[in-house]
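Below: one structure in structure tokens.
Of the protein chains in this complex, one is absent; all others appear in place.
Going by the order they are written in, the chains are A, B and C; count residues from 1 in each one.
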Amino acid sequence: MMNGIIHIFLAIVMPPLLLGVIGKTKAAFAGRVGAPFLQPYHDIIRLLQKGSVFSTTTSWVFRAGPIVALATAAVAALLIPFGAHPSPISFDGDMILYAYLFALGRFFTMAAALDTGSSFEGMGSAREATYSCLAEPTLFFALITLSKLAGSYSLSGMLVNISFGVWLNNGAALLLLVGGMFIVLLAENCRIPFDDPTTHLELTMIHEVMVLDHSGPALAIIQYAAALKLFVLGAFFVHLALPYATGNSVLDWGLFIISMLELAVVIGVVESAMARLRLIRVPQLLVAAAILAAFSTLLVIR
Amino acid sequence: MIALADQLLVLVLLINFVSLGTSRLIFSIRAVAVQGVILGILPGMIHPFTWHLVGITVVNITVKGFVIPFMLVRAVRSAEIKREVEPFLGYVPTLLLGAVFTALSFSFAGKLPMLQEHQNFMFVPASIATLMTGFLILTTRRKAISQVIGYLILENGIFIFGLLLAEAMPIMVEAGALLDLLVGTFVMGIVINQISREFSSLDTSRLTSLKEE
Amino acid sequence: MYSLLQGAFDPALVALVAALVIGCAGIPGLFFRKPGSGQIIAAAGTILAAMAGVPASLQLLFSHTTSTYLLEWSLPFGPCEFVIDPLSAFFLLPVFIVSAAGSLFAIGYWPAAEHRATERGLTFFYGLLASSMAILLMARNGVFFIMVWEVMALSAYFLIVTEHELENVRRAGIVYLIATHTGTVALFVYFSLLAAQTGSFLLPAAGSLSALSPYAAAIALAAFIGFGAKAGIMPLHIWLPSAHANAPSHVSAVMSGVMLKMGLYGIFRTLTFFYDPPLLWGAVLTVCGITSALLGIAFAVAQRDLKRLLACSSIENVGIITTGLGVALLGVSSHITVLVYLGMAGALLHILNHSFFKPLLFLGSGAIIHAAGTREMNLMGGLGKGMPRVALLFLVGSVSICGIPPLNGFVSEFLLYLGFFSQLKAGSLVYLVFLAPVLALVGGLAVVAFTKLYGSVFLGTPRSSEAAHPHEAGVTMLAPMAFFALLCLLIGAVPQLALRLVSPAILSSYPQTALAAFPAEYGAIMGRLSLAGILLLSAAVVVTLLWRWRLGKAPAASAPTWGCGYQRGTSRIQYGATSFSELAVSVFNGIMLQRVERPKLTGLFPRVSRCSDVPTETLLDRIILPLFSMTGMLFSFLHRLQHGLMQVYMLYIFAALFILMLWAH
Partner (left out) sequence: MFAALIILPLIGSAVTWLIPFDRMRPKILSLFAFAHFGLTIRMLIVTPPESPGGWFHLDALGKIVLLSTSVLFLTCAVYSIGYLYYRRERSNRMLCVWLLVCLSAASMVTITHHLGLMWVALETTTIAMAPLIYFNRNARSIEATWKYLLICSVGVALALIGLYFLAYATIVARVEPSLLLDDLIRDAGKLSSGWVHAAFVFLLVGFGTKMGLAPLHTWKPDAYGEAPGLVGALLAGGLVNLAFLALVRVYQVCIATKEIAFFQNALVVMGLVSMVFAAIFMARQTDFKRMLAYSSVEHVGIMAVALGLGGTAIFGALFHVLANGLTKGVLFLSSGNIHRSYNSKNTDHVRGALRRLPWSGGLFMAGFIAITGSPPFAPFISEFTIISSAFIQGRMLVGAIFLIALTFIFIGMALTVLPMLMGDVPPESETTSYRDTFGTVGPPLALLLVVFLLGVWIPGPLMTLLRDGSALLEVPR
């Protein structure tokens, strides 16, 4: 019960912090002081207070976009276990629901973008559609590998059971998987090298360009939803990459938070170290990720 | 008397070759006429005398020997076509083929069982050889007239075989023979005349408008 | 109604009568002078029949009974039995539902007043098609089966060529007719071999044949070709896109929603005959299925024609169903009942789902075509404002066909996924799990295809003057769509019931699944799914309320879409259908071959001209049609045998005589 409350609390509160950490890291690499860690919270709150402007061409679909995006991310957050603690909702096959929830969110974000009738947002949603469908198989290969290793068909079962012991036995497979999943993590959350959330060169962007016409609370919801998505997928990845658990409930929560922050730092490092890829290269990288994951699957089930 | 039948059959075979070899339309018509006359006589040779037989003979001789040739010749005249036979296949090859077929028919006939009284005759080979000759003319000659001639020779072949059955089932044979004559003479004659009116020629290689492109 | 049925009538008889009524519904219209009344009578009759037929088939389904009727007929092919077992009853549901909805839709979509020439025939053959499909499911005598089958196929042909003054409609019709007839020929072989095997034309009972018997393989192959051609499994799908695209929309709805399923029914039925199918069969089905799914949706992504896109996605869904069947078959041959159950459940449920959301989409496309006057998606846009109800219903359909929670499409795919994963622990068939990522890819592509469709049709601003002033569809058109949308939501919300629906059918065809308590086990999981759905809904509500509250605080203004600094934005610079899918197509290039039609530019100052990408039917255009024309050329060369020259003919006779002589002696 307690764990459940903590779980939900973290899911609600923590996501923007990751963005803050990433920003700080990048600033540090750039030799700047950078915005405070809590800047994202300020942004969201400010946006919530602003009035909003809706394009005349839009319809209710446009308004449904942010709502569904956030709702799906929230439900996904309930399905994924944080640290050593199983998730509030867990049943056989919930990983498939987890994967498909993002599809639902995507569908509506893209629809909302298309609803504005802007060429740029149309472009953005086209890219989003293609790349995310290329990222899909990787996630599933990961799920297969994990459920094979953990011998469980539910997210909690498979993720909580990943321990160093498993790593020792199937190091190679998990390593491949970590590689693949990290790429997917970046792609799904539109981070460099796939997308640069900070530029406003529309021609090069994917996610940001889809939300050009969202303003005020809508934008706030979108940004929060994005952060939450990063958090949820990050939690998945952390289980994979940093599977340490003590057995002490409180400590485990601490470890989870720390490892999430580590992840944020790593992302920040990558973003500062790498440049944005040319769009043509993106599919190749995604396919590469899929192949890595497929290999890891082969390694474990042969 | 009966012995003569074989000689006549030899004559029939010779006429086959003549009709294969000749290049003159009129002449081949005449040849067929002669063949018809001979075949008309044949029954008289092998069967005992009856008035019925006489009747048959007369009918045969008049129709095959005179009526048909007359009609054909008239058709040729009326259509004032060239008197050549104009074969697809040259005369020598046709003759050779004719010889081959005759030989074949003899060997074929040899394999078939016969009655004693027919044993030493060459009715079967002669008939089949004549049949083949008819076919040869039907396939290698260009003019409609020639084809009628071919058909008649074919009929003659059948007639020769019919002689073997003449006493066993006379009605059958005569019905067959007469019906053929009907076709041979009237219908074909009519059609020939129609053709010569429509096309002002009896060259069947002109009669090829109906085909698959 | 239920108890009444139980009391008064035998449900099987009710279903049979309902089918016959549907068949005759179109006849009165043929004799009316005044147009329209016939159509209404037909619709009323069909709907009433369906209202009787659906409960009847439900009862048959749940009563787990098999009722047999014997038709006295004089044809020399043994007794003609009518049998309704749970499998048939299950397939009867979509037949009744979809045909009734379509006949109602027709009143608004194909009004007799405007289509005096075609309406009568359309209504008549529509009824014929529907009832022949219903009767097909009851037929147990092979010959009678073929007869009904062919009635179905031919009436479908006449429906397709309703607008036969259009060239490509005629072409679609001919392709369809040839394809279906070839399939029927395969069925001739199929039933003949069955008769050779069993000694009678009656279809054998479930699990009564051995796959090791001499003809078994041939029977299975013939069934695959004959039924697969109708179901549109690749590579037998060539007729499907153009036929569905060119038929009137409610006809497309019935063809895609139900007629394809008849082919699948044939395959299902055939496979139940054998108690020991070899692994190979299952493997073949699975591979063909997943390939059709992937390629089908890939083609769909590339389409520009609204209805072609839907048709291609039908290929995809049929592929998914076939995959499920193949998995089940693998389960049968390796005695893993959980696979049998999950595969069959997934397949059957997806059949049901597809017969709900695909008709919904096709009917919607009919409404769209009514409003926009074209099927070309690149000319549409912004229709959502003119026809909001259609837009909403269409959205439901699009979401559920993508297999996205919380709608019904997801449920069936979920079951299939469970099936794929189920062998992960057990050693054998572990490689099945590789189907999961492929299916995921299919799902992703489906999202591409349908966001493209929905976006380019309903959203944004009109791209042509035709689409500028759409009108909302009438109630007779909206009601059926709303009904289907409701069903989609229902199954999505309470999947347990759906599972309850399919279980009897599975049980009747594969009794071995009775041993384990699968329905209970997976029913629980389904319960969790609906819980997740509720959570999703509540979360959405919370967010909405929050937003409402904020909007209340700070008022909203409205302005034109931001052109990113470009001031002269016209509607044509929007992302159109083709441009939306261009990226995906370029990724999957080679599967989706596009022909670029670009005009020849001449002179120093060429006049204004446009080029466009045209998706091509790879198999049909690149392989089959060339083959046909080659055969045609060969034949027309052989036509010279009929040379027209008498002497040659004589030679033929002579040769025949000669050869036969040689043969004889």
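Going forward, a contact is a pair of C-beta atoms (placed from the backbone, for glycine too) under 8 Å apart; a residue touches a chain by one contact, two chains touch by 3 or more.
All figures in this text were calculated on a predicted structure; none of them were measured in a lab.
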{"item": "Visible contact partners (per top-of-document touch definition) of the missing chain", "value": "B, C"}
{"item": "Contacting the left-out chain in the complete assembly, out of C:193, C:209, C:481 or C:501", "value": "C:193"}
{"item": "Listed residues C:12, C:161 or C:300, member touching the removed chain", "value": "C:161"}
{"item": "Absent-chain contact - pick from B:34, B:131 or B:145", "value": "B:131"}
{"item": "Hidden partner interface residues of subunit C, rising order", "value": "73-76, 143, 146-147, 150-151, 154, 161, 164-165, 167, 170, 173-174, 177-178, 181-182, 184-185, 188-189, 191-193, 195-196, 201, 631-632, 635-636, 638-639, 641-642, 646, 648-650, 652-653, 655-657, 660-661, 663-665"}
{"item": "Subunit B residues touching the omitted chain (full complex)", "value": "111-115, 127, 131, 138, 144, 147, 151, 154-155, 157-158, 161-162, 164-165, 168-169, 171-172, 175-176, 179-180, 182-183, 187-188, 191, 194-195, 198-199, 204, 207, 209-210, 212"}
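Here is the rule we go by: only the chains that are shown with their structure count from here on.
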{"item": "Arrangement of touching chains [line / ring / star / complete / other]", "value": "line"}
{"item": "Chain whose mean Cα position lies farthest from subunit B", "value": "A"}
{"item": "Leading chain pair when contacts are tallied as C-beta pairs", "value": "A-C"}
{"item": "Centre distance in Å when subunit A and subunit B are each reduced to the mean of their C-alpha atoms", "value": "101"}
{"item": "Whole-Å separation of chain centres (CA-atom averages), subunit B against subunit C", "value": "70"}
{"item": "Where subunit A and subunit C are represented by their mean Cα positions, the distance between them in whole Å", "value": "36"}
{"item": "Set of subunit A residues in contact with two or more other chains", "value": "none"}
{"item": "Touch list for subunit C against partner subunit B, complex", "value": "639-648, 650-651, 654, 661, 665"}
{"item": "Residue ranges of subunit C in contact with subunit A within the complex", "value": "381-382, 384-385, 388, 391, 395, 399, 402-405, 410, 414, 417-418, 421, 424-425, 430-431, 433-434, 436-438, 440-441, 443-445, 447-448, 450-452, 454-456, 458-461, 524-525, 528-529, 531-532, 535-536, 539-540, 543-544, 546-547, 550-551, 553-564, 569, 571, 573-575, 579-584, 587"}
{"item": "For the subunit A and subunit C complex, residues of the former touching the latter", "value": "48-59, 61, 63, 66-68, 70-72, 74-75, 78-79, 89, 91-94, 96-97, 99-101, 103-104, 106-107, 110-111, 114-120, 122-123, 125-127, 129-130, 132-134, 136-141, 143-144, 147-148, 151, 153, 202, 212-213, 216-218, 221, 283, 290, 294, 297, 301"}
